[in-house]
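Here's a structure for you.
A protein chain is absent from this complex, but the other protein chains hold their places.
A, B, C and D are the chain letters, set down in written order, and residue numbers restart from 1 in every chain.
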Amino acid sequence: MFEGVPLSWFLVLSTIMFFVGVYGFLVRKNLITMLMSIELILNSVCINFVAFNKILYPDHMEGMFFTIFIIAVAAAEASVAIAIIINIYRRIVNIDVEKMNEMKY
Amino acid sequence: MNILLLLIIIPILTIIGILFARDNKHVRVISAVGMTFQLIVSAIIILWYLAERNAGNTAEILFASNYVWYETLNIHFYIGVDGVSVAMIGLTSIVIFAGIFASWEVNDLPKEFFTSLILLSGGVFGFFISLDLFTMFLFYEIAVIPMYLLIGIWGSGPRQYSAMKLTLMLMGGSALILVGLLGLYFNSNPAGGPLTFDILEIAKVQIPLNSQLFFFPFLFVGFGVLGALFPFHTWSPDGHASAPTAVSMLHAGVLMKLGGYGCYRVAVFLLPDAAHEMAWIFIILTAIGVIYGALGAIWQKDLKYINAYSSVSHCALVLFAILMFNETAMNGAIMQMISHGIMTALFFALIGMIYGRTHTRYVNEMSGLMKVMPFLAVAYVIGGLASLGLPGFSGFVAEMTIFVGAFMHPDTFHRVATIIAASSIVATAVYILRVVGMMLYGKITNPEYEQITDAKWYERLSTATLIFGITAIGIAPLWLSNMITAGLGPVIQKLLLSVN
Amino acid sequence: MFDFSYTIWIVLIPFFAFLLIGFLGHKFKPVVSGIVGSAGLFTSWILSIFTAYKYFFDVGKIDGVYQQIIGYHTLWLRFSDTLYIDMGVFIDPISVMMLIVVTTVSLMAHIYSTGYMKGEKGFMRFYASLSLFTFAMLGLVVATNIFQMYIFWELVGVSSYLLIGFYYERPSAVAASKKAFIVTRFADLGFLIGILLLSYYTGTFDFLTLTSPTGPAIGTPPTATFIGMSVMTWAMILIFMGGAGKSAMFPLHIWLPDAMEGPTPVSALIHAATMVVAGVYLVARMFPIYVTVPIALQVVAWVGAFSSLFAAVIACTQHDIKRVLAYSTMSQIGYMMCALGVSGMGGHEGLGYMASMFHLFTHAFFKALLFLCAGAIIHAVHSNYMYDMGGLRKFLPITHITFLIACLAIAGIPPFAGFYSKDEILVAAYHHDTALFAIEYIVAGLTAFYMFRLYFGIFWGKKQDYHHTPHDPPLSMTLPLIFLAFGAMFAGFVPFSALVTSDRLAFDIHTEWIIAIPSIVIAIVGIGVAYMMYLKPTQIPAKIARSMSGFYTASYNKFYIDQLYLFITKKIIFNNISRPIAWFDRHIVDGSMNGISYVTNQASDKIKGFQSGQLQQYAMVFVSGVIALALVFIYLWT
Amino acid sequence: MLMLIMRHELLLVLITVILLVVEIFLPADRKQKIILPAIILFGAVMILGFIPGPTGSLFGGMYITTPLTVMMKNILTIGVFIVFLQSVDWLKKAENREKISEYYILLISTLIGMEYMLSSGDFLMFYIGLELATIPLAALAAFDRFKEKSAEAGVKLIFTSALSSGILLYGLSMIYGTVGTLYFDEVVNGINGAPLQILAFIFFFAGMAFKISIVPFHLWTADVYEGSPINVTSYLSVISKGAAVMVFTILLYTVFSKIAIMWRDVIYITAILTMTIGNLFAMRQQNLKRFLAFSSIAQAGFIFLGVVGQSQLGMTTVIYFVLVYIFSNLGAFGVIAVISNRTGKERIDDYDGLYRTNPKLSLTMMLALFSLAGIPPLAGFFGKFFLFAAAAQQGLYILVLIAVLNTIISLYYYLLVVKAMFLNRSDQPIAYFKSDGYSRLGLVICVAGLVIIGIYSPVYEFINQFTFGIY
Partner (left out) sequence: MTSNQIMFLLFSAVIVIFSILTVTSRRILRAATYLLFVLVSTAGLYFLLRYNYLAAIQLIVYAGGIVVLIIFSILLTSHISEKLPTASLLKKWPALLVALVGAALCVTVILQHNFPGSVGNTELVSVTDIGNSLINYGKYGYALPFEVISVLLLAAMIGAIVLAKKRKD
């Protein structure tokens, strides 16, 4: 409970966000929108960490720092992903994930 | 240094020698020299062994050397021989010796051929002298895998299919063995001390019955696959049919014996209670195998198939005898292994030589060969007679020992099974004589066969060695029988204990 | 005690001759092989005669009983502490008698063959096989234990195989040799099982122990039974099966006529005088045990009697002279078997035993003689068939005379050898079972008939146009004929009842004229009928054949037993067992192994859709996997 | 001298910096001069790594080295060194010349990530190490910029890894939420098997299973392996996977030891799935890289048998097997790389009759494949045997049985390659060529490793002495 807001609210919120992200990842065809879904997922995790840290274990700032590092990693990940996306766009002028199936079986 | 190590070192040195050989001739000569040494060393081992025994050395294992290998897992490189393994060593060296000469005319990639062949034989030697289950298993696989290349590259007919089938089935067998071995290992010290792969140590342990019952089928069937246990024998006809001569020789002659030896040395010896409990299943299977192989051979046309089915029958007899759990039958089993080993090697050698001349292996396409190649034909007849258990040849000694031994079993079931198995001798006579009659006798129908020449010197050497082996055992079996009996002691004792 | 250990050389000399000829024969001229073989056998023969003399007349008898002596023995193979195989020489009346028979006939065959086989391609091979056979046969007769006997039993089988198939380019010879081996092999299976049974219950192979009145077989016989009969009965019947196979008793006789494909000396030696009587010898050897199991003995008697009748009937209709002789052999061996079957133990009870051995002895001479004569005839006319012959008495005088002697001997005309032995058999049968006696009595008449049918058909009757004038064979062939003719004439005077008896005690016999005279009469009747029918070409045989056409055809076709066998082997075993097994192995056993790989391959193919290349599908599987695992492990797992 | 505890990582960082600086000052046309120094430098680091040094914990327990982790790092370093040797041929190609040092930097930085992951003392460090070991790899997978497949591989790798790290993080957050700390030594006390923790563990497991390519989290593997430049593939399949396996095993044995009874079953199930599915797919592959991808999936399944052993034997064996696996797989990939670089041929049937033109390469390939299949006396046999022993020690004989039956399938497809090289004949076999010295050196090391590691038991004993008490 944090100032009247129960922990579970945060957790439920983040879970919903997480699975919305997962859903987006599973259905969005455009690579960049998939990347956005990833950001949703990471963001939901961040909320978890922060909420846990603040509400349950406020003595140390582990959750918060974890979040900070997640954000940093997310940035790195996004940059590489976008580099790859741009690269692939240059190759085939398309970033539809369903077209990425040259290798299979 | 332990003389047994030579059995492994000589093949390695020979292989190294082959790698430096310059041409075909060198390769052949080096192989021949190496395997001659091997034969000599084996003979020395046998004589030395007998001398030691005569001198009153009653140790269970002679020439034992025990080197720690994997200390934490208590894996040892533990070698040594008793009467049984000495006999098997003798068999192997004779067969590989003959095999080298039988493959004198391999011209396609000879280096690789002889390397694989000798590697295979090295694996077999290692298997027979191992007293540690781990090394035993290791050598077992070393012996099996070169078979793939040997059949695949130098084979004939559907060689790729056969090679693959054979390798996979045998490896399937070894997979089962592996499970069994691990089971033995982790049950090898119920008191909680260090675990061991040492056969002799495990033999001293009373493994709980339910564990035994669980692992026995793995070990018996696992080794049984190589021993052509019905219905896991089907690699054998195809494999033999496709394999080049020397490989068939080694395979049927020696490699299949690994199965019987493993059943004897590992499955039955180390899990005697389970063996007693479950023997009846395998007795039924092996008795079927004996008859089935013999009857199956009658209809075949391809010489190699005939011999392969014949091997199924004979090898099933080995397993059958092992399952009788008495000294005489086991003695017979070992002798049958040796006898069949040499005999079938002789057959395959001859088939190879005949095929090399007639370019067919179908008996109905050949006739009257006795006239143009009397040496080979007579050798074939001798092999055939040995195979059908004629006195004076090793097959008789072995089979009779098995039958007498098996018939000593007090259970009616076992004795009825023995009678059934014994009736195979008639079927054996039928298919052997059928082949002899069709192929060797009669008039030459194909004019090309008039030009056939008789055996070359190396072929003569190869066959003569094997025939000598068969007849030597057949005429004077007592020393061999005594030697083997002496080695059987511990196994029999263990089995007797487990009955009570 | 006299040392009989030298007797092992009687056996071994032919073996060394075999090795010598087999390995080195091709280095020398063919004739060397013949000489080596014959010389070796001559030595054996001399040694045998010496042994017989020593045994019967010098040292063998102690307190009126002929001793059973182990002349030599060595351990060959040990199965267990009690079961082991010795190789040795067992000397007792019947083995010594057999040594004489075997070496004599074999020597004759050896000498005869130097002429008969001259110029044959496989001359060395022939002699090597012949030596091998002699070795095996001698080893068989001197066997100290049943397993040694079995070993040599098999060896004679194989040498017989090799010799029947001597003309290996002739398909019929090959088939005949194969048939002979397989049929006897089948019988040997019975023998082997019998041995196994016997040894299991008695714990020994040794003849001495087995036949000892206090031994485990007789003194304390096992009480176990199997399907209503005691195991001993079973064992003895099975052992008799082996004997029946080797001795061509019905229904295992089919190989014998075909075996005539072999060279004639071989037929004389193996398929008339020696090997085929091995069965009789076997039963005689085990006789003390047979006496204790009446059912088995009964079987022996009836099989013997039936075979003798059966063969005699067939012999009347055959044209191939060697086949006639072959059936005649079968018939005579039936006689011997029957005699054993009706015998008891000791003194006059054991008359049948003595008679059987006696007949074996005399039969060896006259039957070998008949075959060798037949060889001489075939040599001369190059045909086996009666209808190619006729009027040969002028061309082949020696052959003619010796053949006649042999015919008279076999027909049982006194004072030729056959009369005495056959008479004793009839007496023994008469005292035992009238039915058997009746059969044997008829057979005696039939024997006289078919033998003289042969005799008249060959030497009298219509003269044929021969391509070149037939003539008597060379000395090397006639010498044995003459020698054997003497045997056929005088062998009957050997006092068998004093030498070879069931309990090895001498007993007195006297000719029972009440049986002897009718038997002579029926023999003369038989000869007379043959005389009428075959002295000159007449229509009578054809008429008779027509009047009993069904029976005649059946008899001519050997009662279709061959066809029956062929049906069983070809149709049933080959086509209905072996072939289905081969199919089963290919398609079911092997198919299931291939099936495993097929299923694996199919599985591999079926699941390939998972690897669709679609990233989102991968993710889908990924997430579902996580959730599934979580569900399982949170809710299902305990 | 406290920093010596972190010597592996620091040395690697040092090399990275050196390479970066050199790269900046090196003229564009002489970029390939950097290859030899880079390899020598790295070789030096590898050797320095073997020098015994202090171990302990730094940064308040966030970074811990033990002799065990030191050894693991050394093992990885050997593998990377071999990869370096094998990459030379490829790097010297015209299209890669300008990004040689980038290649090295990226590769080394992933290695740094792995080493931190191995030495991590809390989940944060672990996570960062994991990401450091993954993200540059995605860049490497897409390194062949002008190949569509390479880009596709990059996409698949980065997106799957992002998803998996998201899932892993979710799990981590739940662990944090239930335990209240991220330091391993404290987490272990808080693990009690509550459903939420099981959920968290499964999520965490999925993230790791992605790295190890465990079914059903493996689907990216084949595509990425096929598309990536071949040396990156070998790196992915060997080093990346090996590191993940080792660190995961340590985590399971230490942090999650309280719920061992649960994760053993997870491993049990996934091991069976992984072996079977991997093998079934490998059977039908024609492209060698893809083939080895599935083979490596199957191998991961086998490794799990060691993990499930949960004993010193299990730990030792897993490390030992990773070592063996490095040599085996790099041997196979080395040959494929050499041939692919020379001829561009990567299909199995391209290898028909290879033995008759290039016997040495074929033999190397055969030995490597046989080692993978577990044929004695090659190291793979020992590795597999011990893995099975580890599982058997727990009484999981059925699992062992399934595994050994799977080795039969695996033998089947390894033999297919052997068949192509040795048995088949071809009208147009790959012509004879002499491979470059670096590759040859790499292959020789691999073969030597394959032959020696098994027979020479001290290797195993050496590993074993460090694994005491880890479970």
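Here is the rule we use: a contact is a pair of C-beta atoms (placed from the backbone, for glycine too) under 8 Å apart; a residue touches a chain by one contact, two chains touch by 3 or more.
All of these numbers come straight from a predicted model, not from anything done at the bench.
> Would you mind listing the shown chains in contact with the chain that isn't displayed?
A, C, D
> One chain isn't shown here. Among D:Leu11, D:Met46, D:Val88 or D:Ile105, which residue touches it?
With D:Leu11, D:Met46, D:Val88 or D:Ile105 as choices, the missing chain is touched by D:Ile105.
> Out of D:Ile35, D:Met62 or D:Leu118, which is the one that touches the chain we can't see?
Of these options, the touching residue for the absent chain is D:Met62.
> Name, in rising order, the residues on subunit A that touch the hidden chain in the full complex.
Within subunit A, the residues touching the omitted chain are 1-5, 7-13, 15-24, 26-30, 32-33, 35-37, 39-40, 43, 46-47, 50-51, 54-62, 64-65, 67-69, 71-80, 82-87, 89, 95-96.
> For subunit D, enumerate the residues touching the unshown chain of the complex.
That gives, for subunit D, the contact residues 13, 16, 28, 58-63, 98-99, 102, 105-106, 109-110, 112-113, 116, 124-125, 128-129, 131-132, 135-136, 138-140, 142-143, 145, 154, 174, 177-178, 180, 183, 194-196, 199.
> Residues on subunit C that touch the omitted chain in the whole complex?
Touching the missing chain: residues 616, 620, 623-624, 626-627, 630-631, 634.
Definition applied: only the chains that are shown with their structure count from here on.
> When the centre of a chain is set as the mean of its C-alpha atoms, what distance in Å lies between subunit B and subunit D?
42
> For subunit B and subunit C, what's the span in angstrom between their mean Cα positions?
Centre separation, subunit B to subunit C: 36 Å.
> So the centre of each chain is just the mean of its C-alpha atoms; given that, what is the distance between subunit A and subunit D in Å?
Computed from C-alpha means, the inter-chain centre distance equals 27 Å.
> Which residues does subunit B have that touch at least 2 chains other than itself?
Residues 168.
> Which positions in subunit D are in touch with at least two other chains?
Each of 155-156, 159, 163, 167, 222-223, 284, 412 in subunit D touches at least two other chains.
> What topology does the chain touch graph have (line, ring, star, complete, other)?
Graph shape here is other: it fits none of the named patterns.
> Identify every two-chain combination in which the chains touch.
A-C, A-D, B-C, B-D, C-D
> Give every residue of subunit C touching subunit A within the complex, in rising order.
Listed in rising order, the residues are 608, 611-616, 619-620, 623.
> Which of the residues in subunit A come into contact with subunit D in the complex?
That would be residues 11, 18, 21-22, 25, 31, 34-35, 38, 41-42, 44-45, 48-49, 52-53, 56-57, 60, 62-63, 65-66, 69-70, 73, 76-77, 80-81, 83-85, 87-88, 91-92, 97, 100, 102-105 of subunit A.
> Would you pull the subunit D residues touching subunit B in the complex into a rising list?
313, 316, 370, 375-377, 381, 385-386, 388-389, 392-393, 395, 397, 400-401, 404-405, 407-408, 411-412, 415, 418-419, 422-423, 457, 460-461, 464
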